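The complex appears here without one of its protein chains, the remainder shown in place.
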């Protein structure tokens, strides 16, 4: 189980091979990679030239570890990994990686999706986009709140 | 969009890098890798030494292409890839890869999970497991039928 | 007509493939099973587990009451277990 906050790139194949190496109990590896992209339909047609991700060092690691602990409490994960990058990115650059290992595919899929949904609303990162008109801070999305909300436990 | 039926291994990082290379519109890459594992809780405690996957050449490719076409009809995928291996595998060997590319994460996740669920019940592969007691054909699982069924369209 | 067997049907019958020329009265996949079952004791034993047998006609999944007309390739196998 690991959380990494870094500016460097990552390779899903390398991480996945490292985590499964020598194991005989893993049946399912689900992964998600979030990538910077050019178009943002919410904000009109102006293409994104680049984006900068700012974060809150210290709190970011704490929050990602808390999110990971929640996933481990909810599902029988054999291992998982969250890598979130910060810095300046151009369209096509990978930004976030979530990898989950389990015996069974449904567990791996659910935990991977949960981690991404929670991370979107609970990890202290902020996106600034550069377009031809200048730089602007991206507003949070209601759809991300709704996606995180669907994992709330019935009280 | 591609389907590959092969005995050779694959690398999720290589495939993912190849599919995203030069693109500026991809925001989300979801992937799933299914791996041969040692223990099979359904069948008692005897560990699996190896398994052999037999398939129906010709029909396999047709079915995987049909499943992929169904996913493309249901979701706005930018690209997707299915690789299914056949032959003899030991615990730890990767058997199947599904990769989906989309602008948005929910689409990538849903399509990836759909492809795996359908593939489990609609691609003509058969597993024979070797244990210390000998070889036996694996029975199909009701849970796989149920997982595929949940994607049925309301009539 | 080419007949294919997979998984335990293949191992029990001892053949992966054979050619068959059923009479014109054999119109469905189910009727073909009955006709093939008469070919040998191995065929008979394998085809006894009828509920566990699935069929594909010309590489498309079919039902036991599906019509064979014009089929050039019929495959019998257990429920699939890939992935």
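Going in written order, the chains are labelled A, B and C, and every chain counts its residues from 1.
Throughout what follows, a residue touches a chain if its C-beta (ideal position, glycine included) is under 8 Å from a C-beta of that chain, and two chains touch if they have at least 3 such contacts.
None of the values given here were measured: they were computed from a predicted structure.
Undergrad: When the whole complex is taken into account, which chains on show are touched by the absent chain?
TA: A
Undergrad: Among A:4, A:23, A:104 or A:127, exactly one should touch the missing chain; which is it?
TA: A:127
Undergrad: In the complete complex, which positions of chain A touch the hidden chain?
TA: Touching the chain left out of view, chain A contributes residues 34, 53-56, 58-59, 62, 84, 95-96, 116, 119-128, 137-141, 144.
Heads up, the rule we're going with is that only the chains that are shown with their structure count from here on.
Undergrad: Which number of steps is the smallest that gets you from chain B over to chain C via touching chains?
TA: Shortest path length, in steps: 1.
Undergrad: Compute the distance, rounded to whole Å, between the mean C-alpha positions of chain B and chain C.
TA: Comparing mean C-alpha positions, chain C is 26 Å from chain B.
Undergrad: Measure off the straight-line distance from the CA centroid of chain A to the CA centroid of chain C, and report it in whole Å.
TA: 49
Undergrad: With chain centres defined as C-alpha means, what is the inter-centre distance between chain A and chain B in Å?
TA: 23
Undergrad: Touching two or more other chains, which residues of chain B qualify?
TA: Within chain B, the residues that touch at least two other chains are 34, 116.
Undergrad: Please output the residue numbers of chain C that touch at least 2 other chains, ranges allowed.
TA: Correct list: empty.
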